[in-house]
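Heads up, the thing below is written out as structure tokens.
Of the protein chains in this complex, one is absent; all others appear in place.
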Amino acid sequence: MESKDSVIAAFKQVPIKVQEVDFAQRGYHLEIMLEPGQLRDFAQLLRTGNFYLSFISGLHLATGIDVSYQFANYAFPCRLLAHVSVDADNSLPTIADIFHGANWHERETKDFYGVIFRDHPNLKPLLLAEDMEDLKPLLKKEPALKDRAAITRVEKIAEDKPAPAVKKEEA
Amino acid sequence: MTTIAEQGEHRYVLNMGPQHPSTHGVLRVILEMEGEYVMDPQPVLGYGHRMHEKMAESRPWPNFLPNAARMDYLSALIYNHGYVGVVERLAGIEATPRAEYIRVITSELNRLQSHLLWLGVLVLDLGAFTPIMYTFEDREKILDILEDVTGSRLTYCYMRVGGVVRDIDDKFVEGTREFIKWQRSRMPMYDKLVTGNIIFRKRIEQIGEFSPDLARRYGLTGPVLRGTGIPYDIRRAEPYSVYPEFDFEIPTETTGDCMAAYLVRVREIEQSLRILEQALDKLPDGPAMAKVPKKLKLPAGDACYAVESPRGELVYHLTGDGSDTPYRMKIRVPSFSNLSLLPELCRGMLLSDLCACMGSLDLVIPEIDR
Amino acid sequence: MSPEMPTGFFPPELLRILFTVICAIVIVFGNAVVMGYLERKLAGRFQRRPGPMEVGWHGILQLAVDGVKLVGKQLMVPKQTDKVLYRLAPIISFAPAIMPMVVIPFAPNLQGRDFDIGLIFILAVVAINVLAILIAGWSSNNKYSLLGAMRSVAQNVAYEIPMLLTLLSVILVTNTFSLRGIVEAQSGGAWFIFFMPVAFLIFFAATLAETNRAPFDLPEAESELTAGFMTEFSGMGFSLFFMAEYTYMFIACSLTTILFLGGWSGPPLPYGEYTSALWFFAKVYSLLLVMIWIRWTFPRVRFDQLLNFCWKYLVPFSLVHLLVTAVVVKL
Partner (left out) sequence: MTLYRFLAEGMFLGFIVLIVFGGMLTVWSRLLMHAVLGLAVVFIGVAGLFFHLGSPFMAMMQVLIYVGAVCVMLVFGIMVGHSPTETDQLRWSGNNFLLASGTCIAGFILLSATLIRTHWTAAAERVGDYSMQHLGHAFLHQFVLAFELISVVLLIAILGAIIIARPPQETDPS
């Protein structure tokens, strides 16, 4: 993959839901909504496309835990953020065998959210102590939980596709 | 000597850290050794874990400003920069041009002092005591300059959303210009004393070599990555602040060993000096603080802000929900990914080389633990 | 011990022995104090800082204060150590360090005893130090200590060879093991350093390694092994090792002075029988200065590099040197 457009094209083929966002406002170029089943294929695609894993993080929503994967590319500016909702049993397939750096990021996410990464080689606590496995500090309490709509820029998404140019003036 | 039956008779475990001179803080590495060869190094993190991300979620966003300085104490201003950057990006605020220049100037000074400290510490890891004193002498000058304007020497809390807390004065500009001259005059000495030292070269050349692909698998960023020949620097790749207005190079080396990372950092010192020079020349007049609503609420939505810390790519990912408290704040720290490479990189190495490798990765442990 | 039998109840020979022992101890402690101060002060100078300045004039009493602190410190014996050996190790290291002082000729008339195999005596006594380091490393029951001790022995065994070979070159010329004889062979400024500078360099490098000084300070490499074989030692145990190290440095430099720099010889002084010791000390401390200088300038070499340097460069060179010397002497 040589440019952002070819990345989008590659995703469209899979198909993966990809949306181009304004970098000046969001700090990344592509936002992606993934199904858990697509995760490994997605990672594999990025691996062949010479992306690197920037981070993995979680997001506790009323509907459950979302895990976000951010990738970027050394060769051209293309930072992408992928959201995956965890499976019903609070688990996701690991990508630690595709991006070895994911090993620690997944362990961290397990520490903070309790998300199980299936087939992870070594899912022991990383940052927390061994006996704090049940702490899951970043899970929010019931009243603080919000759903996805509450943390999404509603008005932006409506205008996103038709006219990205308009958005700049608003900012 | 304790032997581990299942790993073969003559392997033993050496516990390096959490208190060890060359783990640079409270990092513990469990080394499975065979004689002096490290067969399996496993870092153990979390001794300095403070859960900054939870702190960010549990209080209004301005209260996180001091925290930003306490993750990586060597590049506190760059962490400042990233944090105010992400809030500005999410809230749609723009800092004044002068403030952006001041941010860049202070950030680069911060980067310089971090690189200087690293230079001394790396050589100290290799057993030479003197260069760290010389680099500290230079570093003191930076700290003095920064102290005058920010009020602190290590954990700065200088930048605010919309600008910086205090405008710089002529004394600062003069001091910085003087420092640039001084630092340039010092570099030939380091060249002779460190780079040209035969023992030093033999200790770090062809040690800890890795390929661009390995870097990609582990998400390496920063000087270590540039040592493999990839000119990836957030300041160029995803320009932020006023960096596009400066003319500077991204030093790269091709060998990917510790020496390459060393050379890249040393040349980066010169590039930072160049940026400083240009920024001081172009410094615009005007207020150092934009008009920002007093009670700023974070709008719903998320934003990333990536900056180039001395150790690599630092990303703040902030999710707001319309209140003044972040819903989620993720901080991607460069050393975390850089260190995760260690088990693969240092397998089968001599203990001394492991120290050299960890020195060249330039680890700051509180940043990894957060 | 001595063939002649004095008749009196309290023979002068005994007095001489007592006096020699006292002098040896004074020299050992005096050297440790001077070196401790010199090292810290010079390190300070090399690093563009003043060094110790607080206690006494220019920190001159710093060492005394440190000594009091170290002596007053609780003797820590970690739980899992081999208690007896752990306590013995510093003593075994320190005690033999005093003995060579007896045979070192400081001046024509300042020598405890002119031993006709003085050189071998020194080498034999100093060899015990390796055993002490091994015991210290092993008895501490600490893996860093053990690694340091093992490095130490590998290094000492390796560097003993070029050291002895270059030493033999000198012996071939002087034809005696007596230290006084070696010095006298160089009288009139015919120092061996002028005839065999290569041997001098090899010998000096080997002594650096033998005394575990930077850049060959691998047994106590603090950035890798925290403090090597000394990791578990504190208080008096540590200070004995510390003093032993400085004494061995002194001995090494004395040997270098005797073998290559003409010992006490120098421009004549009044009462030269005794005062020419000044020349001796001047030479020894210049060499020690070089050692300090090297330590504060160079990084540490890696272990395989250290051994490679010895086996691939020093040993062959010293062998060739020995051969050449033998040929020259025979011709």
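A few notes on this one:
The first chain written gets the first letter, and so on, giving A, B and C; residue counts start at 1 in each chain.
In this text, a contact is a pair of C-beta atoms (placed from the backbone, for glycine too) under 8 Å apart; a residue touches a chain by one contact, two chains touch by 3 or more.
Everything quoted here is computed from the prediction, not taken from an experiment.
In the complete complex, the hidden chain is touched by one of C:I27, C:I117 or C:L269, namely C:I117.
Only one residue from C:V21, C:I60 or C:L131 touches the chain missing from this view: C:L131. Contact with the undisplayed chain is limited, among C:M53, C:L85, C:I294 or C:V324, to C:L85.
Although one chain is not drawn, its touching partners on chain C can still be listed: residues 1, 3, 5-11, 13-14, 80-82, 85, 115-117, 120-121, 123-125, 127-128, 130-131, 134-135, 137-139, 141, 146, 149-151, 153-154, 157-158, 171-172, 175-178, 303-304, 307.
Throughout what follows, only the chains that are shown with their structure count from here on.
Chain geometry summary: the mean Cα position of chain A and that of chain B are 25 Å apart. The geometric centre of chain A is 64 Å away from that of chain C, both derived from CA atoms.
Separating the centre of chain B from that of chain C, both taken as means of CA atoms, is a distance of 44 Å. For chain A, no residue reaches two or more other chains under the stated contact definition.
Across the complex, chain B meets chain C through its residues 1, 12, 14-15, 20-22, 36, 123-130, 133-134, 137, 193, 197, 199-200, 202-203, 350-353, 355.
Of all the residues in chain B, the ones that touch chain A in their complex are 45-46, 49, 51, 53-54, 57, 86, 89, 92, 212, 215-221, 225, 230, 232, 237-238, 299-306, 313, 315, 317, 319-322, 327-328, 330, 332, 336-337, 340-341, 344, 369-370. Contact residues on chain A toward chain B in their complex (touch as defined above): 23-28, 47, 50-55, 57, 59-60, 68, 70, 72, 74, 77, 79, 81, 99-101, 103-105, 112, 125-129, 137-138, 140, 146, 150-154, 156, 170-171.
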